[in-house]
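A single protein chain has been omitted; all remaining protein chains appear in their positions.
Order of writing sets the chain letters: A and B. Residues in each chain are counted from 1.
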Amino acid sequence: MKISVNFNGRNVDADVEPRKLLVDFIRDDLHLTGTHVGCDTSSCGACTILLDGVAVKSCTMFAVQANNRNITTIEGLSKGDELHRLQSAFIEEGGLQCGYCTPGMIMTSAWLLSNNAAPTEKEIRNGISGNLCRCTGYDSIIRSIQKASSDRRGGRK
Amino acid sequence: MEATERFVRGQGRYVGDIELPGMLHLAIIRSKYARARLLRVEGGISGRDLSAVIPDVGEGARGESWKIKQPVFATGQVNYLGQPVAAVYADNRYLAEDLMDSVDVSYEPMQPVLDEQEAMTAEPIHPGLNSNVATDQFIGKDFEAKDAEVVLDDAFKIGRIATDPIETRGILVNYDGSRLNVWVSTQAMFSIRNGLCATLGLPITSVRVMQADTGGAFGSKSAMYPEYAIAAFVSMKTHRPVKWLESRKEHLTASRPGRGVSGSMKLFAKRDGTVIGLKGEIIVNGGAYLDGLARFSPMFIGMQLTGPYAIRNGYVRAISVVTNTPPLGPYRGAGRPEAAFFRERMMDLLADELKLDPAEIRIKNATDQVFTNPFGMRIIGSRQFMTEAFDSLEYYRLAREPNGRRGVGISCFVLVPALMEGESCKLKVDNGRIKAWLGGNSHGQAHEVFVRKLIGSTLDVPTGVVDVQPGDTDMITSGVGVWGSRSAIVAGYATVLASQMLKEKVVKTKGLYTPEYLLAGNYEAEVLNEKFDDPSLNSFGANLVTVEVDELGEVTVEECRSYYDVGNALNREMVKGQIAGGMAQGISSVLYEGLIFAKDGTLLTDSIASAGVPPARELPHFVTGITEHPSSLPHGAKGVGEAPTIGVPPALVRAIEKATGVRIRNIPLHPEVLIGPEK
Partner (left out) sequence: MYPPSFDYAAPDDLDEALKLLELHNEDAKIMTGGVGLINAMKHHVIKPGFLIDISRIRELGLIGDHGGYLSIGAAVKVAELQRSDLVKRNYTALSEAAGAIADPLLRNMISVGGNVCTGNPDDDLPPVFLSMDAQYILAGRNGRRVIDADGFYLGHMSTAIRPGEILVEVRVPRQTERSGSAYIKRELRQNDHLVAGVAASISLEEDGRYKRLAFGLSGSGNTSIHARLPKFTGSRPVDVPVGDIAKMVVEEASPLSDRQGSASYKRKVILVLAREALTLALQRAEQGGQK
């Protein structure tokens, strides 16, 4: 089936089998491997992307459902060499260890901050609960998001 | 680019991300039953094509596996749910899965034996065995505690837990006509190399293993697994690259889980709180096939039962059994949390019996000098540490606060790091830069940070000139792996020794050492350090947890604090990051996690959610307190990685016990056990 999807600002036309999951289309066909797969039950959030600006789990959508929509993956978050403030904050605050959940966690954080520029710790805990991290215990992730939030309010990009 | 920057950019290179031209994808047909006779396997690749057994490599390996070896493919009988029966491959994963239906397997289900206690008396699960008991040994020396004024006994059980790294297992094998080139998600590339060679009967030189970025492991990624051998076999057969990626459901059924231990304890004490001795029986659920870890585990648990206390008499029966569950593997702590749980539960029981404060009774039994326990474990003086710990954790203040449905618990433990073998480091100076290879590499612990720091400080060079290379068995002669809270100690030590060796080489050629001489030349040094042992490396830790429990038995953890002696912290922020992550696992191992099987062997917890990996909203903020008493090694390091999964569960369980008045013997806990019978 023919689909046309905007990925990270670029239009992609493709012919996909309806059963192909969006995450596999992103990884196998577009070779954007920053979007990960960590489970098979929509639980872990390693595959999180933004669909028209809203964070969703790309393992629980077929690629055909993305027809005529805008998708941002982790690769589309930074502007070339310049890291997005969330990416910098995750590095600075140690918001990652093995790095596997990180792209999904950052995409969810981007969506979270787009709706709430200054979330409380509790709002962050609830907001990132669709993303599982097995390494950090989440504290450093929460600090990273808080840092990105205050950086933005402080005018840093 | 730094690993962390690659990761935040989505430019990690995990096995699943690596693509090779002509790559095939493997799908495994697995047993639907925990125990069944295999009547027929038609189609795909099966035991008829590849008849081989899995060797004992990786964490806890003892050289050879038990008399019943794990086959790559089950034949005759399947012995755990998820055991590989056959495999198919195709150009992509979708097509490979479609092909799974083409394999015809028929079973005659048999009654499985799932539980370690049941296994003691149940009919043997394997044909030809007289019993399910695989090892049964006594450690320590029998004693009569004639002067004991109090004798307490109790029995405990810790359920199986999946390691559940967010990246599951995965391997990519490319046979190039003469060698197997392997990319794998692992804690121990040399174990995988040796395992592949032993399984497939290949010489060591014919396999090259490269560690891909590894998305967590927590114990499950050091062993050899059937799927790795199957991928290699198919690559050799087809002369094409073959990739296998584990699904989460496969991880929960067919990766090696940890824990699964029962313990009975008997404590002999005086009324002043002095513990005179302990006796115990440990039964480890080894799963369907036992390797060295599973056989050694009950003794390893037994040996640590005295913890930081000077308990002079000890006698423990250490048993491991086979069951129809996946082979036991290590999970963060691997025997240490079990020992701490059994012991600390008894110390709390003793405190209650004697109406003494749990902190007081612990300090009373501490030691001021080096102490060798009845099983040979050595510790340095623990009393001062404990005294500092309870203050630092604010135990006395928190214990005085009015409680109601609240409770506070503490625990003390010894972290015995895995030093059985050393570790390797190779350094190569070229073009003004220093390349470093390790025998065991990061899967989330950022080894590059301490390697750079130690090279920088030993050789007096800026850390920026050090390039830590990805793990590759072709680039370094030998190595061991990353587990057992060992890397900062053994890999750190190897790095220091290799750096010193470089220094000596500079002195030899130039007459004296300067960083400029070093960086201007071409030098190489490689070290595999020897086994070493020092009681100062057995480090102390203490935890404090406070909880509130509601009328339905739901536990809310309010405070979760650590006080760990981490030796010379090579990077404090990373040490604290390890502690926070481990404390999360400590909490979830009590409240949320567990692999639960139905009586017929069906796994009821077959998603990462039902297996209990908790999201942020279910966890508290962690207070990660450390103290730094350097070890006797030149870089002063001690271990830390497993400390939180050892210390948190007993402290948490005690806090819950104080909040509810319900004595807790088994984990994971269901809230139902915390509320009284229906009124």
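Quick note on the criterion: contacts are C-beta pairs under 8 Å (C-beta built on N, C-alpha and C of every residue); 3 or more make two chains touch, one makes a residue touch a chain.
Keep in mind that this is a model prediction, so the values were computed, not measured.
The missing chain, though absent from the display, is touched by one residue of B:Ser607, B:Thr645 or B:Thr660; that residue is B:Ser607.
When you scan A:Thr73, A:Thr108 or A:Ser144 for touch with the missing chain, the hit is A:Thr108.
Residue A:Ser43 is the one among A:Ser43, A:Thr72 or A:Ser88 that touches the chain not shown.
Taking the whole complex into account, chain A touches the unshown chain at residues 1, 17-19, 21, 40-43, 45, 48, 54-57, 60-62, 64-65, 67, 108, 126-131. Contacts to the hidden chain, counted on chain B, fall at residues 93-94, 97-98, 247, 249, 551-552, 554, 592, 596, 604-605, 607, 609-610, 612, 614-615, 617-618, 670-672, 675, 678.
Keep in mind that, in the parts below, only the chains that are shown with their structure count from here on.
If each chain is reduced to the centroid of its CA atoms, chain A and chain B end up 30 Å from each other.
Of all the residues in chain B, the ones that touch chain A in their complex are 2-14, 16-17, 19, 92-94, 164-168, 213-216, 218, 245, 247-249, 443-446, 573-574, 577-578, 580-585, 607-609, 613-619, 621-622.
Of all residues in chain A, those touching chain B in their complex are 17, 19-20, 24, 27-28, 31-41, 43-44, 46, 73-75, 78, 83, 87, 90-91, 94, 96-103, 106, 121, 124-126, 128-142.
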